[in-house]
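Every protein chain except one is present and positioned as in the full complex.
Chain nomenclature is as follows: A and B, assigned in order of appearance, with residue numbering initiated at 1 for each chain independently.
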Amino acid sequence: MNSRRISYFEASARARVAALADAGSFREYCPPAERRTSPHLARLDAPVAFDDGVVVGSATVDGRPVLIAAQEGRFNGGAVGEVHGAKIRGLLERAAREKPAAVLLLVDSGGVRLHEANAGLIAISEIMRALMAAQAAGVPVFAFVGGSCGAFGGMGIVTRLCDEVIMSEEGRLGLSGPEVIETVKGVGEFDSRDRALVWRVTGGKLRRALGEATRLVDDDARDFRAAAIAALSNHRRAPADLADLKAAQAALARRRSAHPETRDGLEVWRALGLPQPEAVPMLSSDAFNRQLHELSAEA
Amino acid sequence: MERFEITLPARAAGAARQTALAGVVSSGNLEVLVEAGQDPATCAIEVNTSAHGFREIWEAVLADFAERYPAGGLRIAINDAGATPAVVSLRLSQAFEDSTGEDS
Partner (left out) sequence: MSDATLFDALFGAGRHEVVIDGHFVCGPARLDDTPVAVIGTWDTAAVDGNLALAIAGEVLRVVEADAGGTPRPIVFIADTQGQALSRREELLGLNGCFAHVARCVDLARRSGHATLTLIHGEAVSGGFLAFGMLADRVVALPDAQVRVMDLRAMSRVTKIELERLQTLAKASPVFAPGADNYWRMGAVSTLWESTGGDWPAMLTAELAAARQVAGQDVRARTGAERGGRGLADIVAREVAGA
C-alpha cells in the first residue's frame, strides 16, 4: 500500500492488484513466464500478451485471504478470450474449494473478444456458472469497476452477479456499449460522443443510486482498497434462495414502473429528490453518498 | 507480426534475478518479460512486434540496453504493439530494475 494517491482509472491491472493487496502478499497463478498466450490472436496476426490480459492469484487484504482477478483494459479492451476466460473461471473454481474470505474481480472489459468470439462467449457463460457455484459454496464475490473499459457485455452481467459492486464515478457498467447502440440504432438513440450523457446513463453515481453498485468511491486505488476491507467485514449477499429472488424480481419490476420514460440519469436524480440534480456529476463521491444517505434516512 | 531473436554480449547480471514484467500490450506500447537465462555472458532477446521492417532500429535499441545494464544471463521476451524506441528503452529499464527485486 502506498500513502500517495494512485488513480485507479489510470493504473494497470498489476498496479491495481498491488494497490489492493497487502504488500508482498500476491502470488500469481499461470504467471506471464508460462506464456499462456492466445493462439487465436496469433493466428489472426494480432499482438498477444503473456498473461492474455488478466492477472489471477491469491493475496491477503488486511490480513484476510482472498483470490484476485484483474483484467487489463488496455490489452484488447480487457476482452474475454479462451485463455483469459479460463483463468477467471479456474480462479472461481479454486475459490469454491479453498473458501477464501472473498474473490475480488477487478473488472475492466468490453465483454467478448471478437477475434475468438465463440470461445469468449462460452467462457463468460462458464464464469457465470463458476461464480454462482462459488457463492453457493459460501464464498462472496466482489466486483470493482473503475477502469477505462468499464464493465460491459458479458462482463457487465458477471459484475451484477457479484455480492458487492464497488465503483468509482469514472467506472461504467452496462450491457451494450454506447458505440454499439449508436451504430445500430442511430445517434438519436444514444450519442456515444456525448461523454456527459454516457456517464449519466452508465456511470458509478447512477449505478449507486439505483442500488446496483453497493459502494461508490473516488478514483483512488486506496479508496478501492478501503472499500474492499469494509466489504470483507460486512457485505451484501446476492439473492440466492426463492424468497430472495422473488423479492429481487419485484424490485426490478418496480424500478421499471418507477422510471417509466427515463432515458437520462438526470431524471433519476430528479425522481429521487436530490437537491441539485444538475450538479450531481460534479459531486465528490463522499458528498453524493451523503446525499443518498440523507434521502434514505428521510424515506 | 514480425518475430526475431537476438543474442547480445553483456556484462554478467551478478546477483540473482527474479522474473519481472513491465508494460502492457496496447497500441504504441509493449510488454517486456525478464527471466533468468542460460549463458551469463549474453542476453537473449526475443521480439514479437506488430510493426514490420524495423529490425535495425530494434537492434540498436537493444544493443544500447545491453551496454548500459549488466544484462548478462538474462532472457528477455517482448510483445510489442508499435512502441517508439524511447518507450521500448523505458520498459526495458523498468523490467530490468524490477528483476533486481528491489521494488517489493
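Here, a contact is a pair of C-beta atoms (placed from the backbone, for glycine too) under 8 Å apart; a residue touches a chain by one contact, two chains touch by 3 or more.
Being a predicted model, the structure only gives us computed values, none of them experimental.
When the full complex is examined, the chain removed from view is found to touch A.
Check A:24, A:39, A:63 or A:275 against the missing chain and you find that the one touching it is A:39. Touching the missing chain, out of A:5, A:99, A:193 or A:263, is residue A:263.
Of A:7, A:176 or A:289, it is A:176 that touches the chain left out of the display.
Where subunit A meets the missing chain, the touching residues are 29-30, 36, 39-40, 43-44, 46, 56, 82-83, 85-87, 89-91, 93-94, 97, 112, 114-126, 128-130, 132, 136, 151-154, 156-161, 173-176, 178, 180-181, 184-185, 189-190, 201-202, 206-207, 210, 212, 238-242, 245-246, 248-249, 252-253, 255-256, 259, 261-265, 268.
The rule is short, and it goes like this: only the chains that are shown with their structure count from here on.
Subunit B has its Cα centroid 33 Å from the Cα centroid of subunit A. Residues 12-14, 18, 23-24, 31-33, 35, 37, 42, 45-51, 72, 74-75 of subunit A touch subunit B in their complex.
The part of subunit B that touches subunit A in the complex is made up of residues 1, 19, 21, 24-26, 29, 31, 33, 35, 48, 50, 77, 79-81, 104.
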